[in-house]
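To start, I am sharing the structure in question, which I have written as structure tokens.
Only one protein chain is missing; all other protein chains are in place.
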Amino acid sequence: MEHLLEVKNLSVSIEGSLGEVQAVRDVSFSLKKGEVLAIVGESGCGKSVLCKSIMKLLPPSAKIKEGSIHVNGQDITCYREKEMQKLRGKVFSMIFQDPMTSLNPTIKIGKQIAEAVLIHNRKYTKAQVDQKVLRLMELVGISHPKERYHQYPWQFSGGMRQRCVMAIALAADPDILFADEPTTALDVTIQAQILDLLREIQKKLGTAMILVSHDLGVVARVADRVAVMYAGKIVEIGTAEEVYYDPRHPYTWGLMKSLPAFANGKESLYTIPGMPPTLIHPPKGDAFACRNEYALNIDYEEMPPMFKITDTHYAATWLLDPRAPQIKSPMGGQFSE
Amino acid sequence: MRQKKLVYYGTKSLIFLISVFILSVAVFYVARLAPGDPLISYYGDRTEKMSPEEREWAMGKLGLNEPISVQYVKWVKNAFHGEFGISFKYKQDVLEVIGNRIGNTLLLGGIGFIIMFAGALLLGILCAWYENRMADRILCKLGTISSCIPEFWMALVLILIFSVNLKVLPSSGAYSTGNAGNVGDRILHLIMPLTIVVLEHLWYYAYMIRNKILEEVRADYVLLAKAKGLNKKKLMFTHCVRNVMPAYLSIMAIAVPHVLGGTYVVESVFSYPGIGALSYESARYHDYNLLMLLCMMSGILVIFCNIVSQTINEQIDPRMKDEVITEKSEVVEG
Amino acid sequence: GTTIPAFAEEETTLVYGSGDYTRINPAMDEHGEINILIFSGLTAHDGENQVVPGLAKSWEFDDANNTYTFHMVEDAKWQDGEPVTADDVKFTIEAIMDPENGSENAPNYEDVEEINVIDDHTVSFKLKDKNVAFLDYMTMAVLPKHLLEGEDMQTSDFFRNPVGTGPYKIESWDEGQAITLVKNEDYFKGEPSIDKVVFKIVPDDNAKALQLKSGELDLALLTPKDAASFADDDAYTCYDMKTADYRGIMFNFGNEYWQKNRDLIPAVCYGLDRQAIIDAVILGQGMPAYGPLQRNIYNYEDVEHYDYNPEKAKEILEAAGCEMGDDGFYYRDGEKVGFVISVSSGDQVRIDMAQIAAQELKEIGMDVSVEIPAQIDWAGQMAFLIGWGSPFDADDHTYKVFGTDKGANYSSYSNEEVDKYLTEARQTADPQVRAEAYANFQKALAEDPAYAMICYIDANYVADSNIKGIDPDTVMGHHGVGIFWNVADWTIE
Amino acid sequence: MTNSLFEFAGNKKTETIIPKAKKKWYKNKPVVSIAILVLIILGCLGAELIMTKDPTYMDLLNYNKAPDKEFLFGTDTMGRDIFSMIWYGGRISILIGGLATVISTFIAVVVGAFSGVAPAWLDELIMRFTEIFLSIPTLLLIILLQAIMGNANVLSLSFVIGVTSWTSIAKVVRTEVRQIRNSEYIIAAKCMGAGFFRVLWKHLVPNFFSSIMFMVVMNVRTAMISEATLSFMGIGLPIEVITWGSMLSLSDKALMTGSWWIILIPGLFLIATVLCLTNIGNACREQANRKESNF
Partner (left out) sequence: MSKEVLLDVKHLTQQFHLTRKIKVKAVDDVSFQIHKGEIFGLVGESGSGKSTVARCLMNIYQPTKGEIWYKDVNICDKKEFKKHKKMLQTRRQMIFQDSASSLNQKMKVSDIITEPMRIQHITPPRGSFVKEAAFQMEYVGLENSFLDRYPSELSGGQRQRVAIARSLCMEPEFLVADEPIASLDVSIQAQIVNLFRHLQEDHGFTFLFIAHDLAMVEYLCDRVGVMYHGKLVELAPAEELYSNPVHPYTKTLLSAIPVPDPIRERKRVLQYYHGEGMENSVWTEVSPGHFAMTQADRKGCSI
């Protein structure tokens, strides 16, 4: 089966005020039609930049240093703004992380959604557009859509704004949906509702989705495959089952261990020691080494390649090297409550 | 709902009327309290030779030796009957003095204003579109320089080029004699004064638009709009420019009297009979009645334009409105 | 409608670059170039500024009664067809004299005691005193009684649609732009030859020059600097007209300072390098001044000219007991010698002159500065850069300017001798006697100067070379007024 | 080697290289503009040192001279040395331009911002007051103010010009403030106890700076010119005081005579000053807005 989206060796750098931030480093993955790929990872590791770089929404100071992006078999790495415009909204759309600032404060919510509808369905009459907007608002669970249509973003609660952004993203039934932390501002019931909705859409229309989330529960619910990112690199990728039940990368272990579910009573939560590296001068070897209690000497010297575990499961840690000492994963297996 | 609207516009009109009233008081008093001899505009050079008794008599004749408040009440009474007195300098009913010229000014100022309004917007957008690229940089420099060049200089250079050397444009007047109704002739006469009027202010506003838009295109919502698939043009016009409009409109509302009345230099260089010179001279030589009427006209225009722009702004950007957080709940100053 | 005959020559038009007019009211306003085209007075001036007949074909003076009797032309008509009568004359002068009207010209007729209409075409004026200049004042435009009776002389609409007896009549007035005059075919002195005269209103000096270049104007009064750029062009003729218009520093003797330091005034006069001022400010278009009558037939050469002589100036100062201080200025009784010259705003030529004069006076040790007050304080100021001069009868301005307590004596100048000779000259018609009286007057004035004279300034008219008939020898008045005196004779080739 | 490489090392503290700003200090700074402006200002301050002639001395033998070795920038129609006049006159011009602009900008920002955050009725009041103020002819106001203030000097003149030229900026400020007054970061600052002026200076000003920047810079120019106009009308500084404004306003006389230096040189200095100010303002704007265009 043809890959809908294929990213190869993508590196993205951003010229910041202090120097070049290597926000995405050598990332490769692919996405099939109707598939949900979740990206989890440390905050600031480049997840949002990755999504935005595929949609070409990064500021001019961001450059794709290397690698290629193929959509539907077409190489869009060098697409210009004009060509990208045709793809955006229809082929891929995005739910942004900051719902408040993502909405134009001077335009009514309904209008902003209607705009998205109209771009891709130019022949719609006004009534049709309105109808569609109201349906979208209902779909994402905004109550009283008729009245809410005429409200402005600041009159909405955080979660409602997030859902509006979602409605906009879904307006044109995109092929690929980048959902950057789409449910952080939602309570669990609505979150579940939304996740089910996304699932449904994905099943019905075959929409593929890249879901960025920190909530491992959410990821567990919707993701087919999970990629774990650290310091701009994908350190582990595999099906949800593989990553959850058989994580191989020490960072993944750390993440899982940090969950409150693993805290015994009221004792402190586990945290990964140390601080994430800056991406301005990433360390020579494995960026995670200095926080990794299982770090090998080679981790400080050389970057680990992607080791294949199964056909779908890869991880980038020297621990998987045949030469490395075998250790038992401290995590994995089914969770128990 | 309709009643609410009625109340809304009712209050606006009331505020308008009160403002106009206060304005009239303010101008009346400021004009009379500011030192200067109103007799000069009536009696010319002879004023200087007047004996104190003669002065007394002359002031009395012009009704200037009563207390200011009495004068004001009289003025208001007469104004209600549509009598605004005579111009000291022109010795003619002020309505007539202004009436003879207001048309020309409205034509010059009005067209100038529209061109400026649209031009500054377009120029600003253009510069913002090509931010920091060649076109933008050149325009920015040229614009800044152009706004430093004195008006009279530019006007004379235009005359030198287009009238003296090329002989394509008439250099003075609003129309050639006997051609008052000829549209083509009027347009020909308008070109150069218009150019000056527009150039004088254009960049001032264009630069503001440019910078505002540059702020605006940095907002995050632009990303979402782009992600929707909006093309640049739409994005610029329906989002960025829209958000810039409130600031622009409110400054344009203020610009109205500047553009309409601030054409003194243009009028004198191009012998264009408008009210710019009247405004200047009436203020300078204390031609009270003329001054009052001109001020009231421009004041009414300003207040009206501002109320209109405020109303439009509240439509464009609800954040401008006060009820946004409802009557009961305001941000408590911390 | 009029049908234009097929053989009609092309209409000739003269476009003159003029200042703005708010109205045309010769009775109330002093200056007004256009008046002479539309109106005529009982008398008129010729190229030598002598009085010649106007609406009055002859007149006589009755010494005993101090009465002038004028016999008017019978067939003169107003431009609306009505005949001109003596009533009109009486009406006009009485209107000017009526204090209610507040005319600027009223002081000229202070002497008139009675005006009598003898018949339709004869009018007589009884004066309180002898006044040779009276004939000059009768050049005042006569206004039509039938159109103005009962009207307000200041605000009447007539002054925007004037009807006169002059060579041209108003065709149209485009407010603020142009006043178009066409020739008056019934002009009592004969039909003028130029068909149309347009007073195009061009307030800006530079614009005037440019419009002259572009051919939009045919005649204009330019600044000397602008006029210089037309000098080499054959298409234009430059008329550097002499004027009776002089500039000088007027001392205000009402001010305490001059009451104390009147003896320093000669030093001021010696301290001015007049030629340098003329060269720098008006590009040499003028002549150094020493007296108020230099362009008059009664000029008397043989007086002190106060030619530039800084040494002498210093000597005078020292002789008067001034001592040079460390700062380069003289001190008298511990007070610095110096004064402030006020200049009215707007006239750059005067400002420049005052500034240079101040600098020159500083060089001889007087601390002189220039100020432009918002409002001229005639009574309080120390000195003023004044402009005066009349091209007509010698009495015309000297009497009221230098006579004690006279209307235009802003300097509160008072000199018995001057008063005496001025009155003497005024009260006789005998040229011999007058010449003598004026010579004495000038001597007296030079000895006790009221003004530190600076210069006479030329009026730089530039005209299209096609215009013929402009008299280059006429002496112009204040503001260069007077070039149109013989406009009826002008032609355009 | 391989063996040791694959031994456990544990989490070692590694030197994290803290990146220093490696850009040169002059990067992103309008060095040229600052340099030119500083030169002009220094030149004006130290006018006495560089002047070759007495700027007020009218050398009647050498009027209207084109620039040459003796008169570096030529002389004006009255024989004054333009080179000396520029430096000498710049001092007052820049002082008045700067001072008046500071005053007008201060009033504008305070009034505008206050009106922006004020409750509806107060805002309405202030705005209408502004409009009424705007509708009274500036000339009259200036005459009145000058009469109240007494003798004209640099300070009073700057004050008068400043006090009469704040309205348009105030309007823009008000609109801008109204747009951002309910932004969360301003609410946050208020919660922390920031007073009006702190919120204004730290949060509001950087946000509306870009809209009013050019208006403020142009105010400098306008103030310089106004000063000359007022002097010319007799309500300004004494006439013999030389300023760029007076040099410019006299220059129209030189226009027809082809004495380009009389008009061009003061004009160039004025333009250079304004251009430099604009550039610096622009750089400040960019500095305050590090975000990149999303467009």
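Order as written gives the chain letters A, B, C and D; numbering starts at 1 within each chain.
Everything below uses one rule, namely that a contact is a pair of C-beta atoms (placed from the backbone, for glycine too) under 8 Å apart; a residue touches a chain by one contact, two chains touch by 3 or more.
None of the values given here were measured: they were computed from a predicted structure.
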Among A:Met84, A:Leu197 or A:Ile280, residue touching the chain not depicted: A:Ile280
Chain not shown: contacting residue from A:Glu6, A:Asp26 or A:Asp98: A:Asp98
Listed residues A:Ile95, A:Ala172, A:Leu198 or A:Val218, member touching the removed chain: A:Val218
Chain not shown, touching residues in subunit A: 14, 16-18, 21, 40-49, 97-101, 144, 147-148, 150-151, 155-160, 163, 181, 184-193, 196, 214-221, 223, 240-241, 244, 254-256, 258-261, 263, 266, 268-272, 275-278, 280, 334-335, 337
Absent-chain interface as seen on subunit D, which is shown: 16, 18-19, 21, 183-185, 187-195, 198, 202-203, 206-207, 288-292
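Just so we're on the same page, only the chains that are shown with their structure count from here on.
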Innermost chain, where centres are averages of C-alpha coordinates: B
Where subunit A and subunit B are represented by their mean Cα positions, the distance between them in whole Å: 54
Rounded Å distance between subunit A and subunit D, as computed from the means of their C-alpha atoms: 48
Distance between chain centroids, defined by C-alpha means - subunit B, subunit D (Å): 24
Set of subunit C residues in contact with two or more other chains: 206, 210, 374-375
In subunit D, residues with contacts to at least two other chains: 143, 179, 182, 233, 252, 255, 291-294
Residue ranges of subunit C in contact with subunit B within the complex: 22-23, 29-30, 99, 102, 104, 107, 154-155, 157, 159-160, 172, 174-178, 180, 198, 200-204, 206-207, 210-211, 213-216, 374-376, 378, 407-408, 410
Complex interface listing, subunit A residues touching subunit D: 17-19, 57, 59-61, 100, 105, 154, 273-275, 277-278, 280-281, 283, 289-301, 318, 321, 323-325
Subunit D residues touching subunit C - in the complex, by the definition given at the top: 56-58, 60-61, 63, 77-79, 143, 231-235, 238-240, 250, 252-258
